[in-house]
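Right, I'll just put the structure down here and ask away after.
Omission of a single protein chain aside, the complex is shown with its protein chains in their original locations.
Moving on to chain A:
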Amino acid sequence: MSEVAVPEMMMPPPAMPAAFQVEKPVPGPGMGDFSYVGIDAILEQMRRKAMKQGFELNIMVVGQSGLGKSTLMNTLFKSKVSRKSVQATSQEKIPKTIDIKSVSHDIEEKGVRMKLTVIDTPGFGDQINNENCWQPIMKFINAQYEQYLQEEININRKKRIPDSRVHCCIYFIPPTGHCLRPLDVEFMRRLSKVVNIVPVIAKADTLTLEERDFFKQKIREELRANGIDVYPQKEFDEDAEDRMINDKIREMIPFAVVGSDQEYQVNGRRLLGRKTKWGTIEVENIAHCEFAYLRDLLIRTHMENIKDITSSIHYEVYRVRRLNENNTAIAHANGTGQILS
């Protein structure tokens, strides 16, 4: 497969540095040649350590069946990370329960190794009665936090605690063009408190640009009205620069995406796209859909930040709650009924 020529521009101006380059350590102001200490060599050391250790990323995809979740994952990671759900030929089997399927892959790019885990949730929103559909997913996410917590409080700890916590949950909104459905609101409201949610408009090639903008605006309003904080959350912006960058992103979410793992010839280049009778939709063309923005956000610029927020905020919240309720439970069990700290 040939390398796809993709415009390297990431976010709407002002753009993030397009290429991350290693800065050769330069003696700071006031320091001559002979007085170079070498403190900034630690950046290189960290980089080396990171390359050696490799990275872990756990993404969960949630949405009704048929919205293109698996295809999007495959497009994002340019490989078959998810197997598309195979439908039985005679009847469509609607699963009676929500399954949670977790599949891991080791991928490598330019020496950087990553263990990618894609957590699929087939059956979500497919039943007739979808009340509490968020429960098994919430339970799964908390189970991962629990597992990490248990490892962390061991006496003999592993050198590197395997991180299975869900870093990011991509929620697929069907392209109705109107507004969010109660299922969407309910799910996102509950889950945004425990995990980073990135909502996307699935199969966005059914919306014209105007419909898309209207839909996005409607969604943003509804999210605001319901107090749903999706990634990037306003309260976690670290400084003015961060806020500026994230504000621009917040004005664009939810991203309207189209996924495809098939290549077509367009203008002499082979591009990922969907071929229709009225034209070919280029997945990575920002004029056609916002897949490139999603990819840049998730992978190229904010991945570390997403993981950071998961570990230092969501996980800590879980930990505090868990340790507190443990204390109460055991205090009650001891018959004291008093919370002794």
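Convention: a residue touches a chain if its C-beta (ideal position, glycine included) is under 8 Å from a C-beta of that chain, and two chains touch if they have at least 3 such contacts; residues count from 1.
Just so we're on the same page, contacts and distances are computed from a predicted model.
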Ask   = According to its UniProt entry, is the unseen chain "BOP1 protein", "Transport inhibitor response 1-like protein", "Serine/threonine-protein phosphatase 2A 55 kDa regulatory subunit B" or "Septin"?
value = "Septin"
Task = Would you mind spotting which of A:60, A:100 or A:200 touches the chain that isn't drawn?
result = A:100
Inquiry  = One chain is left out of this view; which of A:55, A:214 or A:264 touches it in the full complex?
reply    = A:55
Note = Contact residues on chain A toward the hidden chain run 1, 3-4, 6, 20, 23, 25-28, 31, 34-43, 45-52, 55, 57, 76-81, 96-112, 114-115, 117, 123, 127, 132-133, 135-136, 139-140, 150, 153-157, 159, 162, 164, 238, 295-296, 299-305, 308, 312, 316, 319-320, 323-324, 326-327, 330, 334, 336, 340
